[in-house]
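The complex is shown incomplete by one protein chain, all other protein chains being positioned as in the whole.
In order of appearance the chains are A and B, and numbering begins at 1 in each one.
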Amino acid sequence: MDTSIWISILGFLATVVLAFTVGVFYGGIVRKITARVQNRVGPPFYQNFFDIFKLYSKETAVNHGWMQHLGPALAITASVTSLMFIPILNGQGWPWFENLNFKGDLIFLLYMMVFGSLGMALGAGQTGNPNSAIGVSRGLSQMVGYEIPWVLALVALMLQTHSTSITGIMEYQTTNNTWMMFESPLAFIAGLLAMLGMFHYAPFDVAFAPSELSSGPASEFGGKYLGLMMTSGSIFAFVKLTLFVDIFMGGASNLIMLVVKTFLLYMVPVLYGIVSPRYRTEQSIRYFWGWPTAIGVLGVLYVVFIR
Amino acid sequence: MNSLLMIILILLGGAILAYLAKRITPVLSGIVSFLAILSATLVFFFLLDDQAIVKINVGNFILQWGVNDYSWVFGAMVMVMASFASFFSIAYMHGKDRLGYFYLNFTLSIMAMMGILFSLDWISFFIFWEIMTWSSFLIIIYNGISEGKIGIKYMIFSAIGGYSMLLALVVTNSQIHSFMISDLINSFAGFSASYQALLALLFLIAFGVKSAVMPLHVWAPRAYADSPMSYTSVFSGLLSKMGVFGLGLMLLSVFSKSTNSTIFVYSEVLAWLGAITGVIATFYAVIQTDAKRLLAYSSVAQLGYIVVGLAIGTKLSVMAAIFMAIMHAIFKGNLFMVVGAVEKQTGTTDMNKLGALIRKMPFTFFSALLSIIALAGIPPLGGFIGKWMLYESLITSDHYFLIILTFLSSTAAFLYSYRFLFGLFLGQEEKEFENVKEAPFTMVLPMVIAALALLVFGIFPGLLFEPIANAMTQLGMGDVSWNMTMLSNGWGDHVDTLSVINSIAVVFILAFIFLGLKNRKKTRYVTTKDVHTSGEIPTENENLTYAVDFYKPFERAIEPVMRRKMDFYYNKFGEGLETFFDFLRRVYTGNGQTYAFYVIAFLVILIIFSKQIFL
Partner (left out) sequence: MPNDKNSQKIVDIIKNAARKHSLFVLAYGTGCGAIEIPPTMTSRYDAERFGISGMATPRQADVLLITGYLATKTLKRVIRAYEQMQDPKYVIGFGSCTINGGMYWDSYNTIKLLDKYIPVDVYINGCMPRPEAVIEGFIELQNLIGEGKAEGAKKYKDNLDWYRANQRKVIKNWNMPDYNW
C-alpha cells in the first residue's frame, strides 16, 4: 500500500494513544486536586494507569449475556470514533493528526457522543440489576436537561460563523483572530453551564454516584469490562474537552497549548464539583431549563440581531 | 394491458379472492393476499410504464391514472413494506377468526393507497381516499377493543378531512371547471386571495388529519395501538404517508407558486404545529407503559418532524422530509412487527410485566435494536441521515427556535427508545415467560431484512437520494444535486458516511475481538438472579424488576406541560355544543298555543320588515 495510508493509520494510533494518555493523566490529576482541596495528600498522578492495568489483569470475568459483553465495545467505539472527527490541532499543525477531520461536522458529533451512552445503557440493562436501570433512567433524563442549553450555544456559534463543521468554526477564529469565547460570550456561558452536566460531576452525578445507587449502570461490570469502560471514559473526557477548546477557545497550535487549555477548562467543572452537593434528577432538569436556557436564547438573539 | 390498471385489478381481485378463500381454509386467505401484493410489487418494479395513462369514463367524468417520479417514490415504499407486512401477517394472524374479513380490508387499503398515488384527477383521488378510510376503519374495530369510541373518533376526523377535501375540489371545479390535479397546480396562482386562503386551509385540514398534525391527531394513538399489529405496521407506516404525499403536493407544487402572504403564514404555522406535535407526543410516549401505545405516540412525533421538513420548503429540508418518511415506514413497520411477534409468543405487551426476552428471541431483538437505533437517529443507520439533513436545513434557513423544539423531542426520544428495549428484552428474567420461544421463521425473516435495509441505507444514502431528487424535480423544485455517500448542506459542510462506517466497524471489531479473546476460558455467564443485591440471595418469586414509574423524575420535571390532553378541549367543545343544542330543543314545547304564537310572530316580523325583505 502506498505511504499515505500508512501515515494515516499511524496518525490514528498516535491520536488514540495521545487521548488515552492525556485522559488517564487528567483522571489522576483530578484525584490529586480533590485530595489537596480536602487537605490530604492523595494518590500519585499516575494512579489511574494502575487502576486500568489492574482491571485488565483480572483473571476471570463475569457477564450476564452477550449484550453486556458488547456494551463496553460500543462505548469505546463511540469514544474513538468521536476522537477521529475532532481536530486535535489547529490549522496546519502536524499532518499526522488530521484523521477524519474534514469528513464530519458538529451535528454528527452530537449524535456520536450519545452512541456510547446508549451502548453502555444496553449492556447495563441486560444485567438485570435494578440499580443499573434506575441509573440509566436518571442519566437519560438528565441528558434531556443539559442538551438544550448546549444546542442553543452551538446554534449561536453556527449562525455566527456561517458553518456547521468544527474546522469551519476554527477557521473563522483564525481569520478573524479572535476566540468565540469573546465573540459570543452568552453562548460561551450557556455552553459552559451545559458542560457541567456533560461531565457528570457533582452536582449532576446522581446517575453514577456510588453512594446513591451502587454506581448505577456500572454496577455489574468488572474486570476487563470495567477496564474498557474506564478507558473509554478517559478518552471521552479528552474528546469533550478538545471539542470545547476548539469551538470556543480557538483550538491549539501545538500539543503543549492543547494540554494547557484543556486543563484550564477542566478545572471549572472539577473545582465546582468538589465542593458541591448533589441535585436530584428533576432538580437538575429544571435547573438546566431555567437560567442556562435563558442565557442560550439570549445568545442566539444576540447573534441574530446584533451581529 | 396497462400496468397501472393491472396493479389495481390484481389487488382488488386479491382482496375478493382472499375473502372467498376463507371458506376453504383460513390460512389460504393470508397466502392469497400475500401473493396478490407480491405480484403487484413485481409488476410495479419491473413492468411499470410511466408514459401510460389510463382513462376511464364514468358518467360525465373522466378518471385518469398515471405515475410520475414523485408517486413512484411513495409507491415503491408502499409496495415493499406492504409485502413484508403481509408476509409477516400470515403467521401472526394464524389461528384468529374472521380472517377473510381482515384480509379483504388489508388488501383493499393497499389497493386504495396505490390508487391514490396513481390518480391524476381529483375524483379518483377522492374515491380511493375514502376507500382507504373505511377499510382502515373496519380493521380498527376488528379487535373489538372499545370499538365504539376509537372507531367513531377515527371516523369523525377522517370524515372532517374527507369533506374538507370534497369542498375544496368542488370550489376548484367551480373556478377552473376541471378536476385534473395538474390544472390546479398551474392555475392556483391565478385565484383570488380569499379563494387561495380557503383552498389552502381545506386541503391542509384534509391531509393534516391523515398525517396526525396537532390538533387533529387525537385519533392516532389509540387507533394505532388497538388494531392488529401486522396491520398497524401498514397503518402507521404507510397510510400516514398518504397524508404526507398530499401535503408535499400542496405545499411544494401548489402553494409555492402563489405570492399571497397568507399562504406563507400557513406554512410557518404548519411548521410550528409539526414541531410542537413532535415535542408533546414524545413526552406522552415517555410515560406510557404499554409497548403498543409507546410506538403509536412515537409515530405521531416522527410525523411531526416530517411535516416540519415539508413546511420549511427548502431543497435540503424536503429531501430530509421524504427520506425520513421512507425511513419511518421501514423502521416503524419493523417495530410494530416486533411487538406483534412478542405479543404472539408471550401474550402480552405490557412493559411492566415483560422482561429479558433477549436470550429467548435473539433475532427479534436484533431487528428491534437496529430499528430503535434508527429511530433515535444515531449513526451509522439511516435515521441519522434524515435527522442530520433536517437540522442542517433548519439552521441554514434561519429557523432557530424550531431547531430547539426538534432537538428537545429528539433527545427525549432516547428515553422511550431505551424504555422499549429495556421493558421488552432486557432486565430481570420473569418466571412466567420461561418457556417463550423465538417467533416462527416467516415472522422473523421480514423483520431481519428490514433491519438490514436500514443499515444499507445508512451507509449508502445515495441509493435513496436519486429517486427522491427526481421526485423533487417533478414537484417543481428545480435541480437537486446528490451524492452516493456524502451528505452536504448549503454551506459547504458535509458528512462522509463511508468513513463513518469504516471507523465504527474497525474499532468495534477490534474491541469485540479484544473482549472475546482476553481470558476466554475464564469468562463465565451468570443468570440475572446473580446480581449485586448486597449479599442477599433473591428467592424465586422475588421481584427485582425495575419497570413501574420508570421515568418518574422526568414526569415530575415536565408536569406543567402535560396537564391537559387535547381530548379535553374537544370534549369541552362537544359538551358546549350539546348544551347549546339542549337549549335550542326548547323550541319544541309541544303546546299548540306556542306554535300559534310562533306563526303570528313570524307574520308580524314579515309585515314590519317587508320593505327590507321584499325590495
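Here is the rule we go by: a residue touches a chain if its C-beta (ideal position, glycine included) is under 8 Å from a C-beta of that chain, and two chains touch if they have at least 3 such contacts.
Small disclaimer: the values here were computed from a predicted structure and weren't measured.
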Practice prompt. Using the touch definition up top, pick the residue from A:Val41, A:Ile256 or A:Ile306 that touches the left-out chain.
Written response: A:Val41
Fill in: Residue of A:Gly65, A:Gly223, A:Gly273 or A:Gly296 touching the missing chain in the full complex
A:Gly223
Worksheet, complete the sentence: Residue positions on chain B contacting the omitted chain are 522, 524, 529-530, 532, 534-537, 539
Response to the item:
Even though one chain is not shown, chain A touches it at residues 31, 35, 38-44, 47, 50-51, 53-54, 57-62, 210-211, 214-215, 218-223, 226
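To be clear about the criterion, only the chains that are shown with their structure count from here on.
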Worksheet item: At what distance in angstrom does the C-alpha mean of chain B lie from that of chain A?
Response: 36
Worksheet item: Quick one: in the complex, what on chain A touches chain B?
Response: 56, 58-65, 67, 69-70, 72-74, 76-77, 80-81, 84, 100, 103-105, 107-108, 111-112, 114-115, 118, 121-122, 125-131, 133-134, 136-138, 140-141, 143-145, 147-148, 151-152, 155, 158-159, 162-165, 168, 214, 219-220, 223-225, 228, 280-282, 285-286, 289, 300, 304
Response to the item:
Given the complex, residues on chain B that touch chain A span 356, 358-359, 369, 373, 376-379, 384, 387-388, 391-392, 395, 398, 400, 403-404, 407-408, 411-412, 414-415, 418, 421-422, 426-429, 489, 491-496, 499-500, 503-504, 507-508, 511-512, 514-516, 518-519, 522-532, 544-546, 550-551, 553-554, 556-557
